[in-house]
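The complex is shown incomplete by one protein chain, all other protein chains being positioned as in the whole.
Moving on to chain A:
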Amino acid sequence: MTAKRYQPGDHLTPLIKPPVSKIQLVKYSGASGDFNPIHTVEEFAKEAGLGGVIAHGMLTMGFVAQMLTDEVGEAGELLSFGVRFVDMVRPGDIITCDGVVQEVKEEEGYQVVTCDVWAQKSPGDVRVVQGTATFRKPLA
């Protein structure tokens, strides 16, 4: 079996997540140890001027990470991954993660792929996180 050869301009396989739920924000607070009440306590988030609870930026980053590890597969490795947090995500939002290959290099039996990655509320809509990632996958 020949591994997929990436080319600049190729899209990664997008990931569409189920709607973000309040329960998920409670679970992520517990799992991550980030107990800032703006993510879980409605009254607190309203008083902070946010209009209601918002998702942890790191949760959305975790969604993009999921897309990346699905793309990279078991034989490959994620080398770097970073994002800017651009806009707020709220319960009910359906997040789509996507990416486009920018550069491909070949090194010692691997292809090293650098791509732009992002998450948005729906395809074509405003991006909530925007970043870059580099991964490597065996050529054969």
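Basically, a residue touches a chain if its C-beta (ideal position, glycine included) is under 8 Å from a C-beta of that chain, and two chains touch if they have at least 3 such contacts; residues count from 1.
Here is the rule we go by: contacts and distances are computed from a predicted model.
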Of the options "Phenylacetate-CoA oxygenase, PaaG subunit", "MaoC family dehydratase N-terminal domain-containing protein", "ATP-binding cassette domain-containing protein" or "4Fe-4S dicluster domain-containing protein", which is the UniProt protein name for the chain that has been left out of view?
"MaoC family dehydratase N-terminal domain-containing protein"
Need a quick check: the contact residues on chain A for the chain that isn't drawn.
17-18, 24, 27-28, 30-34, 36, 38, 48-50, 54, 56-59, 61-63, 65-66, 68-70, 74-75, 77-85, 88, 131
